[in-house]
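Handing you a structure now.
Omission of a single protein chain aside, the complex is shown with its protein chains in their original locations.
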Amino acid sequence: MNFRKILALITIILLGIFILQAFLIIPEKGEIALNNFGKADIENRTAQLYIDKSVNSTNEQVIYKESKDKESGSANIVTSIVANYRALDTLGEVTVLFLAATGLSAILYNKKHAKSNFILKEDSFILKNGIKILFPLLILAGSYIIIYGHLSPGGSFQGGAVIATAFLLKLLSSKEYELDENILKIIEVTAGVSFVSIGLYGLYAEGSFLTNFLETGTIANLFSGGIVPIIYITIGLKVAVELTNIINDLMKA
Amino acid sequence: MVNLILIIALPLLAAFLIPLFNYINKKLPSIVVFLTTAINLLIIILNYNQIILEPVIIELGNWQAPFAINIYVGTLELISITVISIISLIIAFYNLNHSNFSSESKFHTLYSIIIAGIYGIVMTGDIFNLFVFIEITTVAAYGLTTFNKDKGYEAAIKYIIIGSISSVFLLMAIGFTYSAVGSLNMAVIAAASNLINPGLVRIISLLFFVGIAFEAGILPLSIWVPDVHSIAPSAVSSTLSGLVFLAGITALIKIFFNLFADPSLYVFLMIIGAISLIIGELIAYQQDDIKRMLAYSSIAQMSLVLTIISVGTKYAISGGLFQLFNHAILKTLLFLTAGLMIKYAGSRNISDFGGIAKKIPLIAVGFSVGSLGILGVPFFNGFVSKIMIVNGSLNAGEYILTFLVLFATVIEMAYYLKVIQTIFFGKISINPHKIVKSYVPIIVLITVVFLLGIYPELITKPLNQATGELLSRSDYISNVLGGM
Amino acid sequence: MSLFYYTFIPIVIAFIAYFLNKKIKLSLAILNSVVFAYLFYQISRLYNQWNIPHETISYYMFDREIQLIFQLTPLSWLFIFMTTGAGLLIAIFTIKSQQEYVLRSSFHLNFAILIGSILGVVLAGDFLTLFIFWEIMTWSSFFLISSGEKKAAQKASYRYIILSTIGAYLMVTALFIIYNQIHTFGYNQVAAHLSGLPITESIILIIMLAIPFIIKAGVFPFHVWVNGAHSNAPKEFSPFLSGLMLKVGIYGVILLLYFVPLYNILKESVNYRGLPIFNYILAIFGCITVITGTILAIRQEDVKRLVAFSSISQMGYIIMALAISTPLGFTGGLLHLMNHMIFKTTIFLSIAAVIYRTKTTKMSEMGGLIFKMPVTFTAYLIAIIALAGIPPTNGFISKWVIYQALIDKGYIFLSVAAFFGSIGSFMYVFKPLSTIFLGQLKPEHENIKEVPFLMQLPMFVLMALILLFGILPGLQMNLINQISQLLNIQPVGFTLYSITGAFGKWNSLVIFSLFVGGFLLAFIIFISAKKSKQVGLMDTYTSGEYMDDPEAYHYAYQYFRPFDRVFDSFAARSLTVIYDTFAQNIVKLGNLFRKSIVTGNGQTYAFYMVLFIVILAFAGWII
Partner (left out) sequence: MIDFLEKWSFFGGSVLLILIGLYGVITRKNLIKIFIGLSLMDTGINVLLVSLGYVEGGIAPIITSTINNNSYNFVDPIPQALVLTSIVIGVAVLALGLGVIIKIYEKYNTLDISEIRGLRW
């Protein structure tokens, strides 16, 4: 170990002490500090309002398949936060992904049309045929995760990632496999634009960006949650396309 | 009244659509971006009179204000977005002719998004949303940096490493804040901040500082700045230096004045800023590369702004803010003209610019107007802000700080004048590389500089109001939370 | 015409003319001359109209309206009159002299701005207005000096601007300390406030206020910029720089010492021979300035440098006279100020004329121009007679009054210095005379002609003024007494051609008649005596030997070498070195930071970040 590493170690340890002391602070009476582990306070806080779906309305029980027209009526509360209460964050996040894909393709622009040089050996039989079976299944699974994102665990990011994985496998399996960039581009544009357009329509119809202007229906129905599933589908498409783009670009670099 | 969220949404929409436009016509993306920035300026102008009367809170998704994301546009934000919209319009105009990159449409996409991100940083009233917009801005900046195919990658990798580390700290600060307060809304946090354990406030505010200051030009954190700003294309350099820094400082101000208004923290900020100021100026003096010099000068200027603002009195803050906006305008001018001079002379070294003023007078005049503005010559906009800074710091009894600030200005003068003398009075030693023309952006910027220099009322009156709003947190809180 | 416009007309016209200049070649110089002539006419009509009301422009800053005040007093009238006068003469001079000068348009632009800003400085009725125009003046003169043709011009202007800026920043700091207590910049209010403060505090503030003026006037510890700037500035600008710019510094000193009655404020502080210590120190600095300027002037090989150092020493006289704060001293100072402006402008103009023809400033490369350029020679001769203080020129009268003032108060040291400077000035002004105009004509200068009439005209006017004021000092005394009344100083008795000093009366008419008589007598002897035979100079002292270093044999080279030798060790350790060392150390410090911090290694940068957090965290624990 040279001097530099020891210095780094000492600094890191000091930094650790500094961060960890935040957890050790015991608040005096009337003060607030970090919540203890497992004691996250969600009573009377924003989180509880989200769970009760009572940001704008009164606090009522939300019952599976019974409660109707609750605000942001998706059963998965995380989804309702991601795609409705804090949808601007999500728009931003999609934008970051879009940025990464765009930036990456700008960086690797010169070799755009080169063949993948990632695969060293000739195509293996098992890989090739296994992927043939897996590919539709993965697409299906991904689509399911996206479409059921507002009802069950999972969501568009996860689903999008699964779909992108399918294409990753395709790309891995064969040197010849080429993605049609025009289609990718069309999906990319459509998904992104429709996300923003949904938001803008909300602005036009209800006077606020990204408003849930559709009827929210009954909790836990497939067609419930107003714009949440629609947004989730656009996000899912976008994520899938961007991740595929990223993989494609990286593999061809 | 047009909803101000449009100024974030429209650039994003434009960016998402650009691949399509590019398919139709290669020239279209730049025109679309130009139009969006123009529409943004229009939207802001339409809203100006109303916001100056009272702050506007935009509730996104029709959710009640403190519970979901909201956008807060007070006077400070209003001035910031006005400046941003003007400058982004000018740069977008410049991009119409000067963006001959190998993947031009992608450049415009990134540029459009970075503008949206900057607006977002300035306007948002939610700390996690702030993080998202900071990430949008930085990721776009990473991408834009790489448009220099020579050394852009090296600059970008340094930028990415530093940026990722600080984003981790920023997230940590957000997590801690959320855990303590239970909300991400700035007004709620501000209302609760007196209750938070002071030790925890220290930790959180330090983490916030580290997370944001790397985008605000404070030295140990912004050490990547000279690499990135000097390497990136001129339009990007001026965006990064003029606008991203502006947004970063605005975010810092929000954190340290709206969220945690703990006066004992200001001493830290002041010391950090002052050290960064002096070191920045001293290093800037050494540079031969003109854009590197400007980048260090940006660091110094931002540190100056931070230092002065952290004096924490009314006069000091309004002086510092004025300097911040001046810097945005002037650095845009400086980077654009410096970029054009580099293109013309085919070199980045100051010593190669000898007598360039005779060949491209307008660009040389633009550069010197920018420098003189930064140095605070009367009737340039920098003069008013400089004397406001001196007044503010003396008013608060900060004699040493005043001395340091003025000392730094003398060093600054030394290196800017070196360039001016070379370009105007130096021996002609250039064989023109390329004919460069860009009249409109430079003339517009020069006009703005003189307009603010001769009628500072245009900005000092709103600035006083903004300072008043900054210093009365309770107003901010009650504005957002309403009767709660 | 409103006072406000006096400052803005030249500035606005300058920009218009600048754009016109692309089309019509000489438009700038001619337009400037016309504008200055118009201003000169307007200003001369303002004489005796001291009750013109103040004019204000309000500016919204620092949360309240701030008034920028313009006012006219006899003192400011004197300065605006001098400024436009000198500006006019120089503008006329430049019409012809700058035909081959590349940076012509920039010169005229900045020159017009400079004139406007000086008018602004002098007409200002409060410190903020003063400061604003003061800065513009500094900047425009900076650009003027840098547009000199030599490479050294840039370095010289650099030094000038840095020093000036440091001064200006001291002033602005002091101003805002005061402003924060009284919320106004008005002269009278500031003065009243200063007199109410504790004595040490007010002295510190006053020194901070005074330093920019002292720097601009080129007084001793800050004289380092003067020689470089004067000698490297464009040849047409040097006259103005020396004749007027230095005087604007003096205006500030007068403003502080008399207008803001500093004397009253400081009366209670430590006194030396009835003089407040600040004033006495200022006078000592003036006296050191006289000595340094003189010694350094004698050493110079470059004619413009020589005259520049002479300006420094003459500034010393003025400061010395003003600092002793007696009626006679004040009068002497103001008289010398006007006279110095006139004869120093003449000297520089005649040198500019010589440079225009010979294209060099080195004395050892010239010689024997007396018959080629007689008008220039006459102008130079008369001006140096005035500079050396020989009757019947104006320079004598002002020096006479200053001596009277010094001796009257019994300041032995100051008087000795003044006499030393006077004797020294004989030595140094004689050197260019003999080397440029007398002596042997260089072969390459055979075809030189006298300068065109437009360039002669200003010299004629100035020569006439030197003699006029030498004979009729009452013309100047009339105005000076009005200024004295304004500033509550007891007037000095005078008639049209005489001044009452401490030990008697100076009657210039009598002296003039005597001189004219003597001159006629000498002239008669000269033409009736036998003509001398002309011999080649080299023939006499090389005796036919071969010369390997002709320049060393030129008699202008090291003209006063024996005298120089006495001061060699003194000159080597000049102040310039100290300033330069300071600057270099700052540069070294910056380089150290640069090399050790910005290593270019991204990893190190990341490490700084972590280190920074840790340091801040522990600093947070400690505080």
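Which chain is which? They are A, B and C, in the order written, and residues in each are numbered from 1.
Everything below uses one rule, namely that a residue touches a chain if its C-beta (ideal position, glycine included) is under 8 Å from a C-beta of that chain, and two chains touch if they have at least 3 such contacts.
Please read these numbers as outputs of a predicted model, since none were measured by experiment.
Shown chains touched by the undisplayed chain in the intact complex: A, B, C. Screening A:145, A:200, A:214 or A:246 against the full complex identifies A:246 as the residue touching the chain left out. Within the whole complex, the absent chain has one touching residue among A:62, A:139, A:187 or A:230, and that is A:62.
The chain omitted from view is touched by exactly one of A:103, A:159, A:192 or A:226, namely A:103. If you put the hidden chain back, the residue from B:50, B:102 or B:164 that touches it is B:164.
Even with one chain removed from view, chain A keeps its contact list with that chain: residues 4-5, 8-9, 11-13, 15-16, 19-20, 23, 34-40, 42, 46-47, 50-53, 61-65, 75-78, 81-82, 86, 89-90, 92-93, 96-97, 99-101, 103-104, 107-108, 151-153, 155, 157, 219-220, 239, 243, 246, 249-250, 253. Summarising the interface, chain C meets the missing chain with residues 594-595, 598-603, 606-607, 610.
Against the chain not shown here, chain B presents residues 128, 131-132, 135, 139, 142-143, 146, 151, 153-158, 160-161, 163-165, 167-168, 171-172, 174-176, 178-179, 184, 226-227, 230-231, 286.
Basically, only the chains that are shown with their structure count from here on.
If the chains shown are joined wherever they touch, the resulting network links each chain directly to all the rest. Legend note: the chain whose CA centroid lies nearest the centroid of all displayed protein CA atoms is B.
For this pair, chain B with chain C, the centres built from the Cα atoms lie 44 Å apart. Chain A and chain B have Cα centroids separated by 30 Å. As a whole-number value, the distance joining the C-alpha centres of chain A and chain C reads 73 Å. Shown for chain A are the residues that touch two or more other chains, namely 18. Counting partners per residue, chain C has 610-611, 613, 617 as the residues that reach two or more other chains.
Those residues of chain B that touch chain A in the complex are listed here as 3, 5-6, 9, 12-13, 15-17, 19-20, 23, 58-64, 66-69, 102-103, 106-107, 109-110, 113, 116, 120, 128-129, 132-133, 135-136, 139-140, 142-143, 146-147, 153, 172, 176, 179-185, 188, 192, 195-197, 199-200, 203-204. On the side of chain B, the complex with chain C involves touching residues 157-158, 161-162, 165-166, 169, 202-203, 206, 209-210, 214, 220-221, 223-224, 226-227, 264, 267-268, 272, 279, 281-283, 285-286, 314-315, 318, 372, 377-379, 383-384, 387-388, 390-391, 394-395, 402-403, 406, 409-411, 413-414, 417-418, 421, 424-427, 456-457, 460-461, 464. Interface residues of chain A facing chain B in the complex, by the touch rule stated above, are 18-19, 21-22, 25, 27-28, 30-35, 40-42, 45-47, 49-50, 55-56, 84-89, 91-93, 95-96, 98-100, 102-103, 105-107, 109-110, 185, 188-189, 192-193, 195-197, 199-200, 202-203, 206-212.
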